[in-house]
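The structure's right below; bear with me while I get my questions together.
A protein chain is absent from this complex, but the other protein chains hold their places.
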Amino acid sequence: MAITIRALAQALDAQGWGDLDLPVTGASEPGATGPVGPKGGVIALAMSPKYAETLKPGSMAILAQGMDPQAFGLKAAIFAPRPRLLMAGLTRAFDPGPDIAPGIHPTAIIDPSAQVGEGAAIGPFVVIGADVRIGSGARIGPHVSIGRGSRLGDDALIHAGARIAHGVTAGHRLIVQPGAVIGGDGFSFVTPEESGIEEIRRTLGTREGIKQQHWTRIHSLGGVEIGDDVEIGANATIDRGTIRATRVGNGTKIDNLVMLGHNVVVGDDCLLCSQVGIAGSSKVGNRVVLAGKVGVSDNIEIGDDVIAGGASKIFTRVPAGRVILGNPAVKMETQMEIQKAMRRLPRFAQQVAKLQETVTRLLEKG
Amino acid sequence: MAITIRALAQALDAQGWGDLDLPVTGASEPGATGPVGPKGGVIALAMSPKYAETLKPGSMAILAQGMDPQAFGLKAAIFAPRPRLLMAGLTRAFDPGPDIAPGIHPTAIIDPSAQVGEGAAIGPFVVIGADVRIGSGARIGPHVSIGRGSRLGDDALIHAGARIAHGVTAGHRLIVQPGAVIGGDGFSFVTPEESGIEEIRRTLGTREGIKQQHWTRIHSLGGVEIGDDVEIGANATIDRGTIRATRVGNGTKIDNLVMLGHNVVVGDDCLLCSQVGIAGSSKVGNRVVLAGKVGVSDNIEIGDDVIAGGASKIFTRVPAGRVILGNPAVKMETQMEIQKAMRRLPRFAQQVAKLQETVTRLLEKG
Partner (left out) sequence: MAITIRALAQALDAQGWGDLDLPVTGASEPGATGPVGPKGGVIALAMSPKYAETLKPGSMAILAQGMDPQAFGLKAAIFAPRPRLLMAGLTRAFDPGPDIAPGIHPTAIIDPSAQVGEGAAIGPFVVIGADVRIGSGARIGPHVSIGRGSRLGDDALIHAGARIAHGVTAGHRLIVQPGAVIGGDGFSFVTPEESGIEEIRRTLGTREGIKQQHWTRIHSLGGVEIGDDVEIGANATIDRGTIRATRVGNGTKIDNLVMLGHNVVVGDDCLLCSQVGIAGSSKVGNRVVLAGKVGVSDNIEIGDDVIAGGASKIFTRVPAGRVILGNPAVKMETQMEIQKAMRRLPRFAQQVAKLQETVTRLLEKG
């Protein structure tokens, strides 16, 4: 695949410079690119001065606004007004994507009652259950299974070995990475009598009546409802709801190995980074960002626009717009003060001991 | 599927009220239910006053003891003596489960030496190895693989894409959610000379002799032994033991993305919530509850009836019956005090600084 500097600049809504007819076949780090001839080649990504240092004369590059292509001896350049945003368009242009051949592979098993929209590419050994509806333009990799009655919108991209159980509904442009599981049963159990967990919630930590207890499953009748433009990471798991559905809003992106418990509701345009876990029935607002390894307790609410730093553990309600950090999570600035104080703590203890001594001497003297 | 109020109340060991002949076809939140005609319909779950507020006159509901169905204008009701317990029976009654057709799918590959009990439902593309024994009533979803010599008891439910390696033994009523891996190799490696890890365990944190080290695998000859009534969550992993088996006791429930290392022993009736990790050779007693993201170091012992709060990190032995929290985990009440003190720490530092000043002045004056 090749595209001219002119066409690429236009596609990226950016400005071109130099020989606009040079063909671009890919993008890479400056160190991995070199001078190009009339057949063009790979364009270097050099949007920061640090990267630009290794640019070679005679090559093509994407530069930040204000950088001088002549100073680097470039043949052609594209100026990026907002480098990371340009990266989105650029990488999309050159991504060949996974290799799922057009049409339905003969080994795929699709229930006669299922409906698959136009232009689908369905890979080997895929299993699609009864009454499933899949929109147009779907790409479904090998070994995917989709259970009874699930519905996906248009342009779904379901990678190899992803598991979509029965009763899952998703909007358009759903992306599911390999091995993700959508619609497993909720982790919801009950004991005939009060359990130890219920006891310590009532007593705030004291155990009196320890006894035998067997766990009985509460089944998950609810499904999972997913909005448009959602992405779900490799080996992430989203459990089905108990009575109502577990829900993920439009535009929310979920990273690898994330866990959403039963009945969880996540709003629109959130980022849930890798290894985040949200326990049953908690509610997360819109545009919330949870960094890697953040944990959210069950049955709590996180307001809109909250940002939680890496590995924060959230045990209580968080008001909208707050930036939090730590275990237990508190306001980021408070956490920073606590950490500073903690590091000083050993020295601080010595100081108090000395003070104590002085005061004792003062008392004796007095 | 429909069942009368009378039959449902009886199945739930609860008391019915009103038109006991009305058919119930499902259960939902009060907001998603409405008035029913003689053909019945969906019953509302309104076991707490908060949920009951949205009940519609003419509908059917499950209420807590002492609530007045007439005040809500209901046509029929069932009284729940212990609401969460009733949920178990109710949801079981209406759960259609995954759609695995009866019989053995023609694409399943079952070794001639394997024995599958009566009434099995085995899905497409399942692979069952040599000498496997599976009890009666098994339901095995698509793309599951079961390795040489593994044994499952009666009524196993193995969801899509679960991986059971060779040499795994499980009791009756095993449930494995999609993508779980039982019997992967243990993470056990050794260096020809003392490794950095061995060094810092010996020196308590000091590194003197840093050198090259290559890791050689210790193979896992032990399998995995699982009791009756165990459930294993989506994408959870349980490694095989080195010499003896990794073990999970009767009635223990394991959530999504949990990791049990090689040689781990977990007792009966435990709950291991999502993203819990237990490192190699540690031993967990009976009726232990580890909340989400709890970590347990290798080679330690956790007594019976321990409850560990969310994200606790357990580095040392925990006596039976203790309720713990934090990183490192300590008694929950101690942790609460520590957290309170930590939040006060910055203010506290100011207070000491002021005290220091005062004492200095006193000294100068004296």
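Lettered A and B in written order, each chain numbered from 1.
As a working rule, a contact is a pair of C-beta atoms (placed from the backbone, for glycine too) under 8 Å apart; a residue touches a chain by one contact, two chains touch by 3 or more.
Worth saying up front: this structure is predicted, and the values here are computed from it rather than measured.
Annotation: of A:17, A:125 or A:215, A:125 touches the absent chain (contact as defined above). In the full complex, subunit A touches the omitted chain through residues 26-29, 32, 45, 82, 84-85, 87-88, 91-92, 94-96, 98-99, 107, 123-125, 141-143, 159-161, 175, 177-179, 229, 231, 233-235, 251, 253, 255-257, 269, 271, 273-275, 287, 289, 292-293, 304-305, 307, 310-311, 321, 323, 326-327, 331-333, 336, 339, 342-343, 345-346, 348-349, 352, 355-356, 359, 362-363, 366.
Where subunit B meets the missing chain, the touching residues are 109, 125, 127, 129-130, 143, 145, 147-148, 161, 163, 165-166, 179, 181, 184-185, 187, 189-192, 196-197, 200, 205-207, 210, 212-221, 235, 237, 239, 242-244, 257, 259, 261, 275, 277, 279, 293, 295, 297, 313, 315, 327-328, 330, 334, 337-338, 340-342, 344-345, 348, 351-352, 355, 358-359, 362, 365-366.
Everything below uses one rule, namely that only the chains that are shown with their structure count from here on.
Overlaying subunit A on subunit B by C-alpha atoms takes a rotation of 120 degrees, rounded in steps of 5.
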